[in-house]
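What you see is the complex with one protein chain gone and the rest in place.
Let's turn to chain A:
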Amino acid sequence: MTIYNLYIFDRDGQMLYYGEWTRKKQSGMSREEEAKLMYGMIFSIKSFVTKMSPVDLREGYLTYCTNKYRLHLFETPSRIKFVLNTDVGAQGIKELLHQIYTQVYVEYVSFNPMCPLNKPIESELFAAKLDEVVRQSPAYASRPA
């Protein structure tokens, strides 16, 4: 099981952070364009799923799977979105994303008065802690699947 990369978007769609652990193929476009594309897709899929879903869902967690990777979306009620790409067989990602939110984002961004809320996160402490949490999780293995 591997974790490929992570995007964090704020409520207006601006990318706050991009973290990468294993990425074998680049998308061929700049980081900003890729972020906009990702956000646009997330927004459309969320809206589509909410309209078409046969059951009522208020979870804030969404995942889709291709035969190469699985994308997980975790959205907080304050509309901060965490998008994580992992390999197909990853388990327990919802808990991992919740853990990233509570232990890393809230502690190192929300509580840090030097971190402005609507700008990209530049805190190295945040990056270090995020890396630590991801590497420690059972879903991460150093051997790409």
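Definition applied: a residue touches a chain if its C-beta (ideal position, glycine included) is under 8 Å from a C-beta of that chain, and two chains touch if they have at least 3 such contacts; residues count from 1.
The rule is short, and it goes like this: contacts and distances are computed from a predicted model.
Colleague: I notice the complex is incomplete. Of the names "Non-structural maintenance of chromosomes element 1 homolog", "Trafficking protein particle complex 3", "Exosome complex component RRP41" or "Dynactin subunit 6", which is the UniProt protein name for the chain that's not shown?
Modeller: "Trafficking protein particle complex 3"
Colleague: Of the listed residues A:Tyr4, A:Tyr17, A:Tyr101 or A:Phe126, which contacts the missing chain in the full complex?
Modeller: A:Tyr101
Colleague: Which residue from A:Ser27, A:Ser47, A:Ser110 or A:Gln136 sits in contact with the chain not drawn here?
Modeller: Once the missing chain is taken into account, the touching residue is A:Ser110.
Colleague: Write the list of chain A residues that the hidden chain touches.
Modeller: Counting over the whole complex, chain A touches the hidden chain at residues 58, 76-78, 80, 101-102, 105-106, 109-111, 117.
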